[in-house]
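Note that this complex is displayed minus one protein chain, with the remaining chains in position.
Then we have subunit A:
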Amino acid sequence: MADQQEPAGEEVEYVLHLFITGATPNSTRAVRNIKEICELYLKGRYELLIVDIYQQPELAQHEQLIGAPTLIKRRPGLVRRLVGDLSDRERVLKALGITPLMS
């Protein structure tokens, strides 16, 4: 089940894929956290794909998933993997290359 959120134009700045495992507490928290971060800091500049790997288990191998939930930042810059429920906002922003001052 792919859930595409706010495809802002052809060339968005941020491409984020979040892989969750159903409705586990960690996954739910992760979804809530990433949506909040995106709305706060990246409004209109991002593309977020949320994938439930229970529904598409073959993706787990393809995407080299180990921990869950995992957020993969595809753009911009290097691909980064963020493991966890994304509650450590400071680390999330740092890994995504977002400076909180921008808001």
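Methods note: a residue touches a chain if its C-beta (ideal position, glycine included) is under 8 Å from a C-beta of that chain, and two chains touch if they have at least 3 such contacts; residues count from 1.
Operating definition for what follows: contacts and distances are computed from a predicted model.
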*Absent chain [UniProt protein name; select from "non-specific serine/threonine protein kinase", "Cytochrome c553", "Spore germination protein KC" or "Spermidine/putrescine transport system permease protein"]*: "non-specific serine/threonine protein kinase"
*subunit A, residues in touch with the chain not shown (by the definition above)*: 19, 21, 24, 26, 29-30, 33, 53-54, 57-58, 60-61, 64-71, 79-88, 91-92, 95
